[in-house]
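Below is one structure, written out as structure tokens, with a few remarks after it.
What you see is the complex with one protein chain gone and the rest in place.
Naming follows writing order (A, B and C), and every chain is counted from residue 1.
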Amino acid sequence: MDLATFLIQCLNSLQYGLLLFLVASGLTLIFGIMGVINLAHGSFYMIGAYMAFALAPAVAATFGGGFFAVLVVGTVLAVLLGYLLEWAFFSFLYEREHLQQVLMTYGLILVFEELRSLAVGDDVHGVQPPDILAGTLPLGDVMTYPVYRLFVSGVCLLLALGMWFVFTRTRLGMMIRAGSTNREMVQSLGIDIKFLYRVVFAAGVAIAVLAGMVAAPVSSVYPGMGNTVLIICFVVVVIGGIGSIRGALLAALLIGVVDTFGKVFVPQAAGVLVYVLMALILLWKPDGLFKAA
Amino acid sequence: MKLKTLALAAALVAASTAHAQGLPKLKVGLMLPATGTYAALGTAIENGFRLYVNEQGGKLGGREIEFVKVDDESDPAKATDNVNKLIKRDNVDVLVGTVHSGVAMAMAKVAKDTGTLLLVPNAGADAVTGPMCAQNIFRSSFSNWQPGYAMGEVMAKKGHKNVVTITWKYAAGDESVRGFKEAFEKAGGKVVKELSLPFPNVEFQALLTEIAASKPDAVYTFFAGGGAVKFVKDYAAAGLKKSIPLYGAGFLTDGTLEAQGADADGLLTTLHYADALGNPKDNAFRLAYAKAFKLQPDVYAVQGYDAAQMLGIGLAAVKGDVSKKAELAAAIEKAKIDSPRGAFSVSKSHNPVQDIYLRQVSGKENKLVNVASKALADPGRGCKL
Amino acid sequence: MTMRAPLVFVLACFGALAALPLLTGSYGVDLVTKIMVYAIFALSLELLVGAAGLVCFGQAAFFGIGAYAAVLLSPASEAAGLWWLLPVSIVAAALYALAVGALSLRTKGVYFIMVTLAFAQMAYYVVHDTPLGGGTDGIYLYVKPALGSLIDLDGALTLYFFTLASLAATFVFLAVLLRSRFGRALAGIRVNEQRMRATGFSTYPYKLAAFTLSGGIAGLAGFLFALKDGFVNPELMSWHLSGAVLIMIILGGIGHLRGALIGAFAFALLQEFFKSEAIFGAFAKHWHLGLGLAIIACVALLPRGLVGLPAQWRERLVGRSRSAAPQEALNEA
Partner (left out) sequence: MKPEANGNDAVLLRGRDITRRWGGLVAVDRVSIELERGSVHAVIGTNGAGKSTLINILSGEIPPSGGSVELLGQDVTRWTQPRRARAGLGRSYQRNTIYPTFTVFENCRLAAQARSPRPWAWWQDAQRCEASTGAAREAAAKAGLETFLDRPAGALSHGQKRQLEIAMCLATAPEVLLLDEPLAGMGAEETERMLALLEQLRPGHAILLVEHDMDAVFRIADRITVMVNGCVIASDAPEAIRTNPQVQSAYLGH
């Protein structure tokens, strides 16, 4: 493997790591910081991808918006969806055992999968990136690199910075983190914890749906896509250390490297490597890389 | 005493009329995916099957057809139960299914144990018409070996010498690449590198970079559904499309062209069907299908349609009496099936001996280029039929 | 809830299961055999989650090892001896559980859940990607094992009663075990591990023993699954099955052995109900929707799972007269 190829592979692992963090970001919020075991995270990601596909004609027809208009409309819808979901299905679950949340979100996976099949059918779809991001940059003599993947990586870094800033440097972030460690205490301090949780849950769902929409041109849109990302998202959040944004980002990059170079150097064991990595990290540091930030 | 004779007489009359008017309804068990990634394929197969039955006025071999459906969820762990549900609870006379190879293997075992007639409308696992072949198991689709082998011949003829193959690490991918390698190396070509990634991982960047690094003459691939859409788009986005020609089994571009858009233009694939074959049977089939289902038919619809044809031929030969298994099987083995893909007959191991076409993508359609392999028969290795 | 009510319920269940083959056709026998296999599988997880408070998300690996051992170790053409094949399959699953437990019990809570998932995925990929397990299309068990001429497990009815006997044996064994010193120590570890260590229990060996035992029982369930279908496939070890069995015991109600029984039957019968064309016609295709809504209803209305239903009704009818916290100490069954 000559140097040029090695550098391109590093770029590939960096880009996959950032994409992983983007996809798992909604989960770092709902599961990482709020402590809700949200198996339906994959479904939100799928909803985002299908929104990017299904909303495009509708948005174009109503006020002629392009890809970015779809992102805005989709995110607003997602916040509403998240708000309603929290009120209807999660508000009474916080005191209950974690396993009740597992059962509830398992039910939601089934419901979302079937509603998608009823609404949009079971075909495979593709989403075209917006024209200004549709080009490619030359990369070495043979390859070129799609500009859109750089945009995705950019969105991811922005999101990571934004979430890190909100949760560690603002009062809102402090309240949320306090709320997740001791709900009653924060309530007794006069903070309306019910409303706060609803807002944070809605934000978590919105980020997951946004990730689905942004990743759609790269990941394509097909039935059951939610399931394929679900486990890897939990791996990212847990390796990073539950509740730590920095940890999730580092974990995503680490998995990007292991998955990318694993496929190249150890193809027959490529499927296992990510899980070997997780087992090693958790056995070395049983609370993940960064204990709660 | 009088009452008993009356009852006896009535029974006799009922029996004779039933016979005159044909036996009771024939129950066909459709075990196809209704949920999950293969749901669209399940629907297409069912549409094709029902189209042929409707064309025959709802009767095959003089017997009215009643459908019993089960969603196999493409889950091998539930396969045996779903088949038992059809055979033991609904006591179907014929089993039709399925898409997923793992599920098809379980169905084949139950069919062999119970002797029920099984028509496989898609799953390409070589073993179904190989070690698992049986007198009562027929396939109307293909074996993974066939498209691969045909593309091996095509690429050798085109003068490619060093080729890289890439696919998921699962049975269908391995068998397709094996078929390709057999033909390509027989014709003097060399497979430089066999790349693979775990199923259903769709992160191809790393391996695309490997392809660019090893600079082969061409690439052979086997992907389907969402994976196929993503691979074709990533391959084009990585700039490889213009420098290293991409070939593949037909599933790379079948049912995915709308999603792939311009990235798929010009791709050459091999499959036993194409979008515009032009023969009269295909034109009639496409018209009827479009009218009935408001959709364009694809290879899966054709395979469903032909599975129904095979059943029709078999039943006609035994006048609807499914218990005459040997006669029914012999009839299908001898028959020439007038399929939209072109007439074909089944090999000794009950897999279609069919023309494999070379197709090229243009204008969101897989246009016919020429016949890659004429009447290509699956070797049926391991079949003792 | 006095001690008698659950006992009567469990005996009634086993009585009904014993009589079932007389009432239903061969499909019913097959379906219930499969559900009983999943009930044994659910009991193995109940021992871990309900009794010891260890939520394992990789139970399918032990189930799959039991199934693959049954097929790989059976000679191709003639019946393997049940007397050695069954124990070997159970021990194989238990050994992997011992190895996984020894490592994963160093972590706690959600991290433990994810480490067990990691080891299960490793087992899954070994079987999925290497020729060891016969590849992704799976392998066949042509001749089912037998115990001399006494038990030939090829017959559906023989297998039914053999599975019923295994389920009964597992249930009784676990009921007795949970009331023994070992069982009470597990319960103590679930409620307050710190107090257990302060009084002198080294908790790690207890948890490891429970994990290994649970793996062995899951191996038994996998063994019976392989016998019933005569076909094993890597999907037996996928996380979907680990998730499904976890859903069964939560649905049934955590903390009670009979909750695992109820959960396994409820989960399977709910699916049969929503899939049946007779009831839903064309909409049966979208059975996921019905099942999902039913599960959500269960979470909303039954905080203690299906097993808590009678107590909940009684409380609603009689009003919350009796002691608030259910007297859990003794009637663990």
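Before moving on, here are some points about what is shown:
We take it that a contact is a pair of C-beta atoms (placed from the backbone, for glycine too) under 8 Å apart; a residue touches a chain by one contact, two chains touch by 3 or more.
As the structure is a computational prediction, the values presented were derived from the model and not from experiment.
Looking at the complex as a whole, the chain kept out of the display touches C. Set against the missing chain, the residues C:G28, C:P87, C:G109 or C:G188 yield one that touches it, C:G188. Screening C:A102, C:L132, C:V176 or C:I279 against the full complex identifies C:V176 as the residue touching the chain left out. Residue C:Y206 is the one among C:Y206, C:F267 or C:W287 that touches the chain not shown. One chain is missing from the display, and on chain C it is touched by residues 173, 176-177, 179-185, 187-188, 191-192, 194-203, 206, 209, 323-330.
By our rule, only the chains that are shown with their structure count from here on.
The distance from the centre of chain A to the centre of chain B, each centre being the mean of the chain's C-alpha atoms, comes to 37 Å.
Between chain A and chain C, the centres computed from C-alpha atoms are 32 Å apart.
Counting partners per residue, chain B has 35, 169, 198 as the residues that reach two or more other chains. Contact with two or more other chains is made by residues 113-114, 117, 268, 271 of chain A. Taken in their complex, chain C has these residues touching chain B: 25-28, 30-31, 34, 125, 128-129, 135-138, 140, 228-231, 233, 235-236, 240-241, 275, 277, 284-288. Those residues of chain A that touch chain B in the complex are listed here as 1-2, 5, 8-9, 12-13, 15-16, 113-114, 117, 121-126, 128, 136, 138-140, 142-146, 148-149, 218-225, 228, 259-261, 263-264, 267-268, 270-271. Touching chain A in their complex are the following residues of chain C: 49, 55, 103-104, 106-108, 110-111, 114-115, 117-119, 121-122, 125-126, 128-130, 239, 243, 246-247, 250-251, 254, 286, 288-289, 291-296, 298-300, 303.
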